[in-house]
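Removed: one protein chain of the complex. Kept in place: all other protein chains.
Moving on to chain A:
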Amino acid sequence: MAEFVSIMGMAHAPGVTGWIESCPQEEQDAIQAGYEELGRIMKAARPDVIIGVANDHLLNLPLKKPPHWRVDAAEDWHGPAEFFKAWLKQPGYHVRGRPDVADTIHRIASADGHNIDKGHGLLFDDNWSVPLWYLGYDVPIVPIHMNCINPPVPTPEECVAFGRTLRRIVREELPADLRVGLIATGGLSHEPGGPRYFTMDDEFDRWFLDLIAESDAERICREATVERMNAAGGGGTTELLAWMVVMAAAGGEKGRPTFYVPSAEMRCGIGATVWERFA
């Protein structure tokens, strides 16, 4: 059976590559050190493939009746999409895919009753481009775009169930000895669209980081509701649904919050959690 070698959740705020020099120096240092640590952890884990879960940002999924999930089976990508290059201050990159892994995820998750479809060559924005800037482009990826901001979004319960299915797919369906890194990107609190665009809720962020590290799926579902996340910032905070997927895939082991910076200039809480054991 395949195995997880690293699981992590992290923010993907565009300013991290786009305009970080505008932050106070201590914030720049803490944010860059945080992402560099994630890069070191992932590289040390030597994954053969990185499966990722992140918000689609209304870029690929249809505006009407989007699926909860879309796994992409392309052979490779060139990112970011052109509209986002200047925003992210990124020249562009190339990253390979793993169509065989994507096909397996789609087949098994569909059979399990998850609302998932399959794409081919989705456009990337900050959702993958910011994490990959630090994780590197040398490991093939299987991106799963999810609908985090187009109501009705998947419930925390559906995210946990999807994470458990991903866990089973990795451990029972993917090729033997395949080393799998799993990432969720998105959040923390932010409101891209609304009167709170220039602020975030650091009290919520610290609470959520502690909660997700505890990895109690029932408590997460009970307390980190869609309503609670939207109260901390509409339009963005529900990206943390992706973190619930990877938390569930880790199988109940506790996570470790690695860094947190409530950055006004990033207009987002920036932080990460790493799972180092997978039950």
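Keep in mind that, in the parts below, a contact is a pair of C-beta atoms (placed from the backbone, for glycine too) under 8 Å apart; a residue touches a chain by one contact, two chains touch by 3 or more; residues count from 1.
What we mean here is this: contacts and distances are computed from a predicted model.
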item	value
From "ABC transporter permease", "Acyl-CoA dehydratase activase", "Protocatechuate 4,5-dioxygenase alpha chain" or "Aspartate carbamoyltransferase", the hidden chain's UniProt protein name	"Protocatechuate 4,5-dioxygenase alpha chain"
Residue among A:Arg98, A:Lys118 or A:Arg196 touching the omitted chain	A:Arg196
Those residues of chain A which, in the complete complex, touch the missing chain	14-15, 18-19, 22, 57-59, 63-64, 81-84, 86-87, 89, 123, 149-151, 153, 191-200, 202-203, 230, 234-236, 238, 262, 264-265, 267
